[in-house]
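Please see the structure below; I have some questions.
All protein chains but one are shown at their positions in the complex.
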Amino acid sequence: MKKFVNDPAQFVPEFMHGIALANPDLLSYTPEFQMIVRKSGPDNAKVSVVQGSGSGHEPAHVMAVGPGMLTGACQGAVFAAPAVDSCYETIKACASDAGVLVLVNNYQGDRMAWDMATEMAVAEGINARQFWINDDVAVKDSLYTVGRRGVAGNFFVMKCCGAAADAGQSLDEVEAIAKKVNDNVRTMGVALTSCIPPAKGTPIFDIGDDEMEVGVGIHGEPGRRREKIKSADEITAELFEAVAQDIPFNSGDRVAIMVNGLGGTPITELYVIYAKAHELAEKAGYQVVRNYVGEYCTSLEMAGASLTILRLDAELEKLLDAPAETAARIF
Amino acid sequence: MKKFVNDPAQFVPEFMHGIALANPDLLSYTPEFQMIVRKSGPDNAKVSVVQGSGSGHEPAHVMAVGPGMLTGACQGAVFAAPAVDSCYETIKACASDAGVLVLVNNYQGDRMAWDMATEMAVAEGINARQFWINDDVAVKDSLYTVGRRGVAGNFFVMKCCGAAADAGQSLDEVEAIAKKVNDNVRTMGVALTSCIPPAKGTPIFDIGDDEMEVGVGIHGEPGRRREKIKSADEITAELFEAVAQDIPFNSGDRVAIMVNGLGGTPITELYVIYAKAHELAEKAGYQVVRNYVGEYCTSLEMAGASLTILRLDAELEKLLDAPAETAARIF
Amino acid sequence: MAEISQADIERAIKTTCATVLRNEHYFADLDGLAGDGDFGTSLATGFRQIEKEWDEIPKTDIGAMLLKISMIVSKHVGGSSGPIWGTGFMKAAMLTRGKSEIALQDLAQMLGSAIEGIQARGGAQLGDKTLLDALIPVHEKLTAQAAGGDKAAALKDAAEAADNAVDETRHLVAHRGRASQVGERSANTPDPGIVAIATILQDWCKDCGVERTPTAPEVVKATA
Partner (left out) sequence: MAEISQADIERAIKTTCATVLRNEHYFADLDGLAGDGDFGTSLATGFRQIEKEWDEIPKTDIGAMLLKISMIVSKHVGGSSGPIWGTGFMKAAMLTRGKSEIALQDLAQMLGSAIEGIQARGGAQLGDKTLLDALIPVHEKLTAQAAGGDKAAALKDAAEAADNAVDETRHLVAHRGRASQVGERSANTPDPGIVAIATILQDWCKDCGVERTPTAPEVVKATA
């Protein structure tokens, strides 16, 4: 296992400690609940936006806490939903008179934990609600499963809700924004390699030297099919097709395109994908008015990428443009 | 080769095209010279700061072009110095009455190309000068080689010079800043895996499943020694020792710490390293007043990291804090 | 004689701790076949914590004890197992508030209430290939034996029902939890939650001197 780790069982608290040390003015860290909350705490005049999920998707979740984004977040073990108490304590630490919106990526473990935590918080008089994000087009919804997965589109939900909340919008309004973003965002990913959770020590799945998994989930869940690796343009065209047809997006739409790296893919390769996606979007008549190329929702060191398209309107564009400050930063 | 590429020979122009498409208001791209310049062009009242080097180190070089950072940059093939003409045309495109400062990472190919280009530009009446960056402590200077290598510390030189230039400082002053940063910054890296240049199709070096290369260069050059992989804390302590003793840094110094990912290492592991480096810095009596955790100077998809320490003063702190806008961004 | 004392419940919990900790890696490996391989660790984290806090867990009555256990699980267990087992213990606790002795009938009702809670929490039905596929037949057996009041017979029947569930559900496709995300690929692997329930009941048999030989190969292995 080629990783920078000490005791694998302590991997999550150790990296959270590092994030907190690196952001002393921005964040407070509560090790007991693997929870990070804005240093300034919740503001009773503003809705709090919280999230939490398994680790291994960074910068998603705790690295998205800060002004303009999340109020607080908690982490589970790598790829495992956080403990119920972590979720409950995060809601409590972010409790605000204006209410708390819990943004949950749609996975069964996460949903159950946040369901319980939200029920407990509501029972204590906290005005908390949940919203489920499910932008992944790879897996079809089904009566028998918990439904579509929440993946990189999550970033846009957090960003827009965070901006709306900080602008003083009400809980109903912020929830309506979450719904608007979720209704207008679609994603599909492809994995070229597997990845190794530190505590497991072995790859989460096996994949041949010349194979890729199209439609992979962010925990290595199988997608639509396993096939021979293709050129960047062919892969991009396949992702684009799947994503674009789902809502569907229409000619004339103003859109944001995100090319998200799954962790082990260099940014240059993401730009090769972006170039093709941009061309296809223009060919389809979309106006590409925003773009996001980099790592937003990862699977540890997995080589791979996902393509997200978000349909915009004046409201969402303004929310995307609002300033935000998180542990994920360059300067 | 598990990569998103089309024709490997077109990898560099394709990713540059993607960067340009993604930043239409910020950058202009000239494919003929693999050159990217600020859309606004040079400002005759301000010093231009340029750089260029082999590809594969992104976001270094072309992704550092923009207000507050570089005026322009050009790329060579992966890990190869740019062609002389690219360098020359980049200086010409950035020519300013206030002068041009060429920041060159200290590798022989890059130095020769920029030497020729600068001579050509000076012969044409452009007020251009070079400055060589050499922050890597891994390899000892020697009469027989071109000397120490320039690695992740490069970011601080670009950032401070870019800020000083945009603040209207003279060529002498901006050059003095480059020297101050370079004199006060030291780096050492460690690689856990190799990486595959697309046009080569095979790893640039072989390394055992349980080995690491301590003091690795950003093109996979061997470092101080090959040894069995250790815990994150032990590796960090070794990097810290090597970097801290070199200048040396002293108790009471105000410092910035950078933990730079080499491309294939998840950000969480970088934070595990940061936590230890921060602790060691505090133990040594340094005041850690800035930190940079993420990818600043990579080697394609190599798993690994480097540790950089920069001694600060009021001038450098102000320059680091100045706003900058480049293709490397989150929001 | 048909009464179950506070001490009986305490012993059952302690036995369960041993079962879960002994099988930490085995249960994880089973989850790795079609799921994400964290089941063994998640469960062990919770029961290790129960052992650790054992002396502080209130022994005033069965309900207080189970409530505290539910809270420990909620605090320390992540993944789907946290809410599932936390809910189960919570529901059982609510029926035993203030009691330090219960009848077999009460035990059957506690399990019924836990099953209802788990179903409400995770939406799984019989046949979705989750631990409910073990708990539901176990509940039937306990209910059937409740009138007779023979604790040993009830336990033996219960263990047998769970043991059978392992083999009877092996061919099914999982519809809940991470294993549901691999679709058809989950068929022909045992569900780790069902194996865990069957193993725990088998260990309880041994502990209570009830003679029974496990049949499902995974339970044979986990109790060996």
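In this document, chain identifiers A, B and C correspond to the written order of the chains, with residue numbering beginning at 1 in each.
Throughout what follows, a residue touches a chain if its C-beta (ideal position, glycine included) is under 8 Å from a C-beta of that chain, and two chains touch if they have at least 3 such contacts.
None of these values were measured; they are calculated from a predicted model.
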Query raised in the report: Touched by the hidden chain, which of the shown chains?
Result: B
Query raised in the report: Where the complex has a chain not shown, which of B:Phe11, B:Tyr29, B:Phe79 or B:Tyr274 is the residue touching it?
Result: B:Phe79
Query raised in the report: For chain B, which residues touch the unseen chain?
Result: 54, 76-77, 79-86, 88, 108-109, 112-113, 115-116, 139, 144-146, 149, 197, 199-200, 204, 217, 219-222
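FYI, only the chains that are shown with their structure count from here on.
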Report task. Would you kindly tell me how far, in whole Å, the mean C-alpha position of chain B lies from that of chain A? Result -> 29
Query raised in the report: For chain B and chain C, what's the span in angstrom between their mean Cα positions?
Result: 56
